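The other protein chains are all here in position, but one chain of the complex has been omitted.
Chain nomenclature is as follows: A and B, assigned in order of appearance, with residue numbering initiated at 1 for each chain independently.
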Amino acid sequence: MTIRRVTSPAAPEPPPERWSNCLVVDGIAYVSGMTARGADVKDLAGRDEYEQSKIIFTKIKGLIEAAGGAMSDVVKITVFVTEIANNTKVWQARREFFTGNFPASTLVEVSGLAAPEIKVEIEAIAHIGKGMR
Amino acid sequence: MTIRRVTSPAAPEPPPERWSNCLVVDGIAYVSGMTARGADVKDLAGRDEYEQSKIIFTKIKGLIEAAGGAMSDVVKITVFVTEIANNTKVWQARREFFTGNFPASTLVEVSGLAAPEIKVEIEAIAHIGKGMR
Partner (left out) sequence: MTIRRVTSPAAPEPPPERWSNCLVVDGIAYVSGMTARGADVKDLAGRDEYEQSKIIFTKIKGLIEAAGGAMSDVVKITVFVTEIANNTKVWQARREFFTGNFPASTLVEVSGLAAPEIKVEIEAIAHIGKGMR
């Protein structure tokens, strides 16, 4: 059983030779740090942490489901924000995607993400099929 | 075998719908980024990285032991500090909790943690029962 790349229409893949959005091996899905950036980065300029996080969690959900799992399989997320004072906006979005035992989480403020409009980046680890259904 | 939430009196859980301090699945424990903050955040104001890290490692130890493991099962920690010049203070605390082969570690300086008094946040991954006894 080799490492498998999982893709989803919910999360556009980068050009070749950059990274994979999601690799799955031994039943564990590793999801790259996802941002709300899509085809047009300008779209993000007016979107706050709540809106960006919703876009990000939708991407993560698409990838985890493409891997055969569900959001309840997510055991760990790491959240990087540019303004930690707005961390509750990330929490607000998170509540719309998880129930029961929320994933273990780390949330820190970094000095910069891939573009000035990007306020949030979230990565995830999931054990496919091991969450409560 | 589904994902199991592990709790410990050593590490107060957050309110519902935030995060889990520790989830265990497939023998792997994922511990959230822990801070020294307890019931009263004002307690932290006078505590340096050494003291905060000792509080944090005590929480992590409580969680790992509640999961049936020991600190020797910890394979990876990630340390976020607000002043990297004080990294040796984190090391000093770490030496009181590990022996033999220390965990793989990453330590970086971030621009902010959850509150101004918080100088350190540490997350951990442990493979329960796989460390040397």
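In this text, a contact is a pair of C-beta atoms (placed from the backbone, for glycine too) under 8 Å apart; a residue touches a chain by one contact, two chains touch by 3 or more.
Quantities reported herein were computed from a predicted structural model and do not represent experimental measurements.
Asks: Just one of A:E51, A:E65, A:E83 or A:E123 touches the chain that is missing; which is it?
Replies: In the full complex, the listed residue that touches the missing chain is A:E123.
Asks: Since one chain isn't shown, list which residues of chain B touch it in the complete complex.
Replies: That gives, for chain B, the contact residues 27-28, 72-73, 75-76, 78, 84, 87, 91, 94-95, 98, 101-111, 125, 127, 130-132.
Asks: Footprint of the hidden chain on chain A, which residues?
Replies: 1-3, 5, 17-23, 25-26, 28, 30-33, 78, 80, 110-114, 121, 123
Following the convention adopted for this analysis, only the chains that are shown with their structure count from here on.
Asks: In whole angstrom, what separates the CA-based centres of chain A and chain B?
Replies: So the centre of chain A lies 22 Å away from the centre of chain B.
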